[in-house]
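Missing here: one protein chain of the complex. Every other protein chain is in place.
After this line comes chain A, so read on.
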Amino acid sequence: MFKRVFHLFNRTQKDLSRKVKEDLGILVFENTSEVIQAENFLKSRGWEIKVMGPPPGIQSGCDLVIQFPLIEKLMLTRQLEEAGLPPLEVVPVTHPLLNPVDLFHTKDFGDYLMVRAANMKITIEKKTKCIVNISGGGCPDVPYLACEMVGRHLNEAPRPGKIGHTLCGYALELAHQEMIRQCS
């Protein structure tokens, strides 16, 4: 019995390793805002892609990559180039990639609602849907994003995914999306 379980486990591990090595590739971009644009574009076209953290050793200016089925490389990169979003590099996946945080924490302050994603928090006034505060994070686009977004309506503020450049900006994009979802 033990041998059978061990064999099954071992086979699963080998299958996973084979899948990682042979089936998946990553698209590397210049910065986070390009990753988000490419993500939106590809998802709108029905591509099954995921935003992930790059493996160690990938030389790029960005800490986010798009994982995709490697077999689709030609068609996918052609579409990105036609859309004016060519990746810097296309690389086969040889190591497990880092998973971005996918946990949201919501806090209700009565008249105000706060959503946190990773290290970023966004707070709105419930009655007006106005963004009243942005906090957390450590990359230099956080104070910039706060300047651009605080005081604006949730649906009219610039999207962190469009004007942010870092992982903190991407985390704020996720928090912003989650806030819109909760308020709709």
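Note that a residue touches a chain if its C-beta (ideal position, glycine included) is under 8 Å from a C-beta of that chain, and two chains touch if they have at least 3 such contacts; residues count from 1.
In this section, contacts and distances are computed from a predicted model.
Peer 1: Determine which name in "GvpL/GvpF family gas vesicle protein", "Sugar kinase", "ABC transporter permease" or "LacI family transcriptional regulator" the UniProt entry assigns to the undisplayed chain of the complex.
Peer 2: "Sugar kinase"
Peer 1: Using the definition of touch stated at the top, determine which of A:L27, A:I66, A:V93 or A:C168 touches the missing chain.
Peer 2: A:C168
Peer 1: With the missing chain put back, one of A:N40, A:T77, A:N133 or A:Q177 would touch it. Which one?
Peer 2: Once the missing chain is taken into account, the touching residue is A:N133.
Peer 1: What residues on chain A make contact with the chain left out of this view?
Peer 2: 31, 53, 63, 98-103, 105, 107, 109, 111-112, 114, 116, 118-119, 121, 123, 125, 132-147, 150, 164-171
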